[in-house]
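Right, one structure below, let's go through it.
For this view, one protein chain was removed and the others were kept in their places.
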Amino acid sequence: MPQADQLALVFLNGIAFGMLLFLLAAGLVLMLGVMNIINLAHGSFFMLAGFIGVAVGVKTGNFALGILAGVGAIGFLGLVMERFFLRRLPGKSEQVLFTLGCVYIIWDLARAVWGSSPRFLSAPSILGGSVAIGDYQFPVYRLAVILFGSIIAIGLWFFVERTRLGAIVRAGADDKEMVAGIGIDIKRVFAAVFTLAAVLAGLAGVIAAPILTADLDMDWLILTLALVVMVVGGLRTIQGALVGSLLIGLVDSLGKFFFPELSMFLIFGVMALILAFRPYGIVRSHEKLGLKS
Amino acid sequence: MKTKLVVILVVGVLVGGILLAGCAAEEEAGGAIKIGVLPALTGSLGTNEEQAVHGIKLAFDEVNYEVAGRKIELIVKDVGMDPAVCLTKVKELKIQNNVDLILGPCVTSAGLAIRDYIHENEILTIAWFCSSPKFIEEKYSRYFFRSSHNSGHQPTGHSAYIPYTVNGYRKAVCIALDYQAGRDEVEGFKKIFEGLGGNVTQEIYTPIGTLDYTPYVTQIDLDADFVWSFHWGDDAVRFVRALDDYGIKDQVGLFFTGGGTVEPPDLWAQGDSALGIEDASHYSPVLNTPENLRFVQAIRDKYQEEVTIYTEHGYVAAKMAILALEEVEGAVEDVDGMIQALENLEFEAPRGPIKFEGLHSPIQNIYHRVVEKVDGKLQNTVIGTYTEVGPYWMPEELR
Partner (left out) sequence: MKSLGSRVRHLRYPVCLVAAGVILLLVLPQVISSYYVLLLTEILIFGIFALSVNMLLGYTGLVSLGQAAFWGAGGYTVALLIVQGSVDNFWLCIIAALLVSAVLGLVFGFLALRTTGMYFIMLTLALAQMLWALVWRWRSLTGGDDGLPGITRPDFGLPWSLADTVNFYYFIFVFFAIAVFLLYCITRSPFGRTLVGIRENESRLQALGYNTWRYKYVCFVIAAVFGGLAGALKVYQDGFISPTYLSMTTSAIVVLMAMIGGTRVFAGPILGAGAVWIIRSIVSSYTEYWTLILGVLMVIVVMFAPQGIAGYLARLRERYGTVKG
């Protein structure tokens, strides 16, 4: 019979993990839902940011510097990718091939620099320590991740739904010509959005390092989860990404607790159920799945 | 007209290249002994495999790449994580390079994939892991040796025996990676621990690559005396940190099995979370014997890195080959002679005295270790020694 403190731990952990997934999924929503770009290297962004963040954070002893370094590097990488490559690749399969190539390149370079052993970064000391929950301790850092994720979520939602810039981005997704017609450089907007998505992935990567460690297997693992989140939450909205992430985070955490041997099956099972009964994702946005392919 | 020329040119170059490469004899002058090495350098074991190769190269360096007047040539082929590629590389080594002997591979699935080929082609193979019992049971081959241990029995037996007899633990929670080796290990642990009179109250299996261990460690029954685990790599790091993060470490004892969870280099990523964790293993990089101290320093000097179990396994595998070659006076073609030499081999390895006998798997010491911090560095300090432990060791009470 599971005790209350065990359940509380597992529940909170699911939320924290969900927040990490949200940062990743939000980026994918921006890239795919808004810009209609397929980026298989999104998980690689996460992984690379983790490595860079750990390297800088451990070297300087400063967690914030680690975040800056990771986010900066990935943001730059995203900018370069979009500006010089993705912009010239209109087709779906070309984007797949290119970003897949990037996955391989990033992976091998990371392996060359950091090797295959896992790398760890400690949480910053202000967020160190833990809170007692029953017989257990719950790290303050994970609570901080929940808080941070929520702030980002609210910020992103506000940006996309309530600001003029966000409206332009949304409009550009639906009708490029019209936006260009009213004199806005849609190319700049897209470059900015892609970079933002990359930055979010990078942020997630560094923040995740104290919880998940940085290592070479991360890229596909985290991408698969983020993609499941997208199916569940719906492709088009930040709200959907949030709902999906939290749901998957909880399913993962609670699922592993109650049915330890099912884990990945459970997550894919949820995805299959959603596809069977609500193919538009949980949060409706009145768009048929992947119509814009 | 031009395009036809281009096409003919391209095809011609391709074909010519293949023909040239295919027909070219790869024979080397003067009977050098050719040894193929099969590390998995690309993949999640990459760094560890590099360490194994360093260990191998050190051994050959120590004899100046020469035995009984014959030169030794190492041919290293990366096999990645795909057993099919490993088999192809073995065939390449045999057909293209005409190797006399093979060192490797590491992973059990790769070893199983090549086993039939090396057996049928009578290629002497010394693996530096492949610790599955299958290699000395249903997949036994007289041409196959290994320098590692026997999963599920050695040092697993002692990881059950020591907590019971020395620590006085009676209730255990087992948590292991969910794959064949993990299951073998738990089974082996239970056999000894329950045989002695202990009780395993929980068995938890975690999928390889689990990102977050919270739901697993929170399941652990805190009434138990100790937690026993078999993990390695990123999983070991996340698992041990989770035990510490959630305060479980303060509530139960931790005694793991060796060659696993708190082994360097994972140990170094675990940091202080690993302090105080005990385990049973057949080696420790800080083992205080003259041979080990010499070995550790030699690796430091040559490669500026710290020794891990992979380095040691690679070194021992190479040493086995060298000593056997010395025994047959360099006649590596005398496979039967080599096999006999290996079966009779006894020497002082960095891990202590080692021999192989008929099963081709090490009979060696097992050490009771505990993680301590010395001079700011984490290490597995040896606090107990058990000698002459064979691949199927059982405590006296159960024989």
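A and B are the chain letters, set down in written order, and residue numbers restart from 1 in every chain.
The rule we apply is simple: a contact is a pair of C-beta atoms (placed from the backbone, for glycine too) under 8 Å apart; a residue touches a chain by one contact, two chains touch by 3 or more.
Bear in mind the structure is a predicted one, so any value in this text is a computation, not a measurement.
In the complete assembly, the contact with the undisplayed chain comes from B:132, out of B:132, B:156, B:292 or B:308. For the chain left out of this panel, the touching residue among A:96, A:144, A:171 or A:250 is A:96. The missing chain, though absent from the display, is touched by one residue of A:67, A:238 or A:271; that residue is A:271.
Listed here are the chain B residues that touch the chain not shown: 1-4, 6-7, 10-11, 15, 18-19, 21-23, 41-42, 46, 77-78, 80-85, 87-88, 91-92, 95-96, 108-109, 112-113, 115-117, 132, 134, 139, 178-180, 183.
Chain A meets the missing chain through residues 32, 38, 85, 88-89, 91-94, 96-98, 100-109, 111-112, 220, 224, 227-228, 230-231, 235, 261, 264-265, 268, 271-272, 275, 279, 289-293.
In this text, only the chains that are shown with their structure count from here on.
Chain A and chain B, compared by their mean Cα positions, are separated by 36 Å.
Within the complex formed with chain B, the chain A residues making contact are 6, 9-10, 13, 17, 108, 111, 115-120, 122, 130, 132, 135-139, 211-213, 215-217, 221-222, 225, 252-257, 260-261, 263-264. If you check the complex, the residues on chain B that touch chain A are 42-48, 50, 178, 204-207, 209-212, 214-216, 218-219, 222, 233-234, 237-238, 241, 245-248, 251, 265-266, 268-271.
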